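Below is one structure, written out as structure tokens; the observations come after it.
A single protein chain has been removed from this complex, and every other one stays in its place.
We call the chains A, B and C, going by the order they appear; numbering starts again at 1 in every chain.
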Amino acid sequence: MEEITYGQAVRDAMREELQRDENVFLMGEDIGVYGGAFGITFGMIDEFGPDRVRDTPISEAAIVGAGVGAAMVGMRPIVEIMFSDFLTLASDQIMNQAAKIHYMLGGKAKVPLVVRTPGGSGTGAAAQHSQSLEALFAHIPGLKVVMPSSPYDVKGLLKTAIRDDNPVVFFEHKLLYSKKGEVPDTDYTVPFGEAEIKRSGSDITVFATSIMVHRALEAAEQLANENISVEVIDPKTLVPLDTETIVKSVIKTGRLMIVQEACKRGGFASEVVAEVVESEAFGYLDAPITRVAGKNIPIPYSKKLEAAAVPQVEDIVKAVKEELLQ
Amino acid sequence: MEEITYGQAVRDAMREELQRDENVFLMGEDIGVYGGAFGITFGMIDEFGPDRVRDTPISEAAIVGAGVGAAMVGMRPIVEIMFSDFLTLASDQIMNQAAKIHYMLGGKAKVPLVVRTPGGSGTGAAAQHSQSLEALFAHIPGLKVVMPSSPYDVKGLLKTAIRDDNPVVFFEHKLLYSKKGEVPDTDYTVPFGEAEIKRSGSDITVFATSIMVHRALEAAEQLANENISVEVIDPKTLVPLDTETIVKSVIKTGRLMIVQEACKRGGFASEVVAEVVESEAFGYLDAPITRVAGKNIPIPYSKKLEAAAVPQVEDIVKAVKEELLQ
Amino acid sequence: MKLSKKLKLRMLEQMLLTRYFEEKVDELFAKGLIHGTTHLSIGEEAMAAGPVNALKADDFMAITHRGHGSCIAKGADINIMMAELMGKETGYCKGKGGSIHVANLEEGNLGANGIVGGGIPIATGAALAQKMQNTGKIVLCFFGDGASNEGTFHESLNMASIWQLPIVYVCVNNMYGMSTCIDDVCPTNNISDRASAYQMEGITIDGNDVLEMFEVTNNAVIKARKGQGPTLIEGLTYRWKGHSKSDANLYRTREEIEEWKKKCPIKRFQTYLIEQKIMSEEEIKKMEESSLETIERAVEFAEQSPYPSLDALEEDLYAY
Partner (left out) sequence: MKLSKKLKLRMLEQMLLTRYFEEKVDELFAKGLIHGTTHLSIGEEAMAAGPVNALKADDFMAITHRGHGSCIAKGADINIMMAELMGKETGYCKGKGGSIHVANLEEGNLGANGIVGGGIPIATGAALAQKMQNTGKIVLCFFGDGASNEGTFHESLNMASIWQLPIVYVCVNNMYGMSTCIDDVCPTNNISDRASAYQMEGITIDGNDVLEMFEVTNNAVIKARKGQGPTLIEGLTYRWKGHSKSDANLYRTREEIEEWKKKCPIKRFQTYLIEQKIMSEEEIKKMEESSLETIERAVEFAEQSPYPSLDALEEDLYAY
């Protein structure tokens, strides 16, 4: 197994799928020679040509819409939206078209479309380039929503997404692109709807997504020094969500904390709380479920403010300790 | 006090504000001679002229965007989006512009904009004309989100919205337009962030929004016959949310059910669950909090399917009884 | 160009079927047997039959909320359409879509759209796929005058032009988007004038002349199939009925409506067919009767069809 970056893993997944299936193609702004804003597709245009690694005009609605149309007639487009904040410009095509077509048409059409997009803060790019908008898409039936945290996962999940016959919104994280991890050379996929216990523990369950998985793991490591045993669960996909694994873990630990980068109000963390409260785990709760989440503000530019707007390792450490006192 | 319809109350609020403040104006598709898809602005163009009751091209992004721009320089636009499903076309202007401008600019600009829009199912208009998308907007900091359930509330809340210096997404409900209720002739407003106990009770708290307030009240009436005492809370505004009133009620009843028309997954109900679980009310819960919500599907066209896709009175009755058994 | 008699008869029949279908829908709607919303294209029948017949059976099209005529022209089964409008399990969308979502990919119908302008990028993407896969197929994309003010119109036509996609855009200019006269919301004389912004050919023609609609579309289809890129065709026509169920028609005059009724595309085509001795009055009468019967049978079929069972509610959310 090789150590490669998350960004490389994304690229490899796409390269291998482009090789495997001639119906797969890439479309997005500046994904060709430039390689995309984060260099993820760099070099791919040389390998696959400008037809299959297709630079587009700056027209997010039409980019996704064209993806929907191409998908309906047999292609498997992977569309890149340069920053996930710009999904708002393509919301109609994602939410009212891609998500609904299969159902609205009584199952007679399918839309095997992947919308890849980087989310998250931490690059100083401010309010319109730093959001974590997964909750918006998780609320819309018909979409699948993916949030990989590691190179291994991102590659396997992206392959699953490309092979899935449904529209998938695939949230990568800008700060994770340079993160390294082991990835096998062989073809593999990571299934949707299967959470992973990234660290097992007994005192509290911490459910975390995307980059927060790493912060939660680091917090768990620190807390281990104080003899606090934290179980960290990464759902990998929000839709479908593996509630079972979470419920089991909560039954075991009796405590649940959810960590997300997205703004707290109306974020996906709330959904997890509601699911667990409605489950059999409710009776096993020794303390209220808490959310450690982004503040309810746009992401500010100034560095210290930006960092304070979203959960950091020490916030998680502190919150876990407080939770254990309850 | 006169009995008028919810639709009339919306119109009256706008008429009175147009009279009161020359900076207020209306803009939207077919709001002039046609009076809007639901006739709400019917006749207003005769009273206020085509300048202040302004028909637009079918250009949702520019309609809202023009509202943002006009608001920034001193106007108080009320923009109508014909169906709330079409908010997706204006999402960037609402979420990335209107919502963020005040914060992003360090408080140096304000956006007193109201986006009025009818939501909800029940008219047989199918998947792209029947959604309840309030959760999307409640997640975005900087917006206020309003969901009035009665003629009295809708009038008073709309006035508050128009006078508010921030962008407000104002969700009316198609099926409520014909609903009658008492409304005073005098100028009044209904404050944001103050929930109302629409019926008081002792066995269970039912938190419901928009049309679900009425279904919850009807369910409560039926349950009263079986000696079940239901307290019904209408938050009126999701952002800001009056958590205090909810928490108090839950402490009193020990049980909470949340009823919403929107799809269950990631809906605002989940947020309410999470808030209550994090509050002091957690310790008073005698049973898990449950959500009675729309199914996680697009709204289907066929009548019976459509009705089955969202909570009806009997669903609430049944759910309350089950909850009381726990 | 010489059109075969067979094609002309087919177009007339489709126009008649559309007219009768929609008159029936209007009636059933009034009776409460069709619910929700539905948009009638009565008066615009040539705008469907003309362009759609320029397609081969396996070409694609994307249509609008006012799309019954295009469905029929593309070969939709009237029974199944009617069943869909009545919300029956046997409908094209199993009763889940209704009038504004009728689609049938097997016949190349990518579907109606409840979002004005929503289908334009989808059609464009379908055309991109044809080009990439070298299928030789083309896409026809319908939209209204009002839709030409949506951002998707601009983004899509631009894309189609820079990539020289095999697509023909057909703007059904019936002078109004709901109550809004296109003259009040579009500053150019014609919508086809906008084609130049995309270095695209733009043509405005009489949308009530089914033969002209056919011919002009056909030329554009040939051009598209040759890889010579997209065309924007605007047909001028008129909607006789209100925009949808509740429309008091206050935004236009009775005279205007009557004036346009005199220009009925069906009458006009029938007169031509008789004058050219392609059909006799007798034959036309027969075709009208058989079309009416087809509609009656469709109503029967639809009425006898079951409503979807509640078990279907959560089906079809995801494809497997």
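Rule of thumb we're sticking to: a residue touches a chain if its C-beta (ideal position, glycine included) is under 8 Å from a C-beta of that chain, and two chains touch if they have at least 3 such contacts.
Note that the structure is a prediction, hence the values are computed from the model and not measured.
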#### Entry: Touching partners, among the displayed chains, of the absent chain
A, B, C
### Summary
Contact with the hidden chain, among B:Asp165, B:Glu182, B:Glu226 or B:Glu280, goes to B:Asp165
### Omitted-chain contact residue, chosen from B:Gly65, B:Gly201 or B:Pro298
B:Gly65
### Task
Would you indicate which residue among C:Asp59, C:Glu155 or C:Glu234 is in contact with the undisplayed chain?
C:Glu155
### Message
To test your reading of the contact rule: which positions on subunit B touch the chain that is missing from view?
### Response
23, 25, 51-52, 56-57, 59, 61-62, 64-75, 77, 92-93, 96-97, 101-112, 141-142, 144, 165-166
### Task
Spell out the interface residues on subunit A facing the chain that's missing from view.
29-30, 32-34, 37, 39, 55-62, 85-86, 89, 123-129, 295-298, 300-305, 308-309
### Query
List the subunit C residues touching the unshown chain?
149-155, 158, 161-162, 184-188, 193-194, 196-200
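Just so we're on the same page, only the chains that are shown with their structure count from here on.
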### Message
Give me the set of chains touching subunit A intersected with the set touching subunit C.
### Response
B
### Task
Could you put a whole-Å number on the gap between the CA centroids of subunit B and subunit C?
36
## Note on the structure
By the touch definition above, subunit B meets two or more other chains at residues 85-86, 89, 126-128, 295-298, 300
### subunit C, residues touching no fewer than two other chains
93, 95-97, 101, 113-115, 118, 151, 317
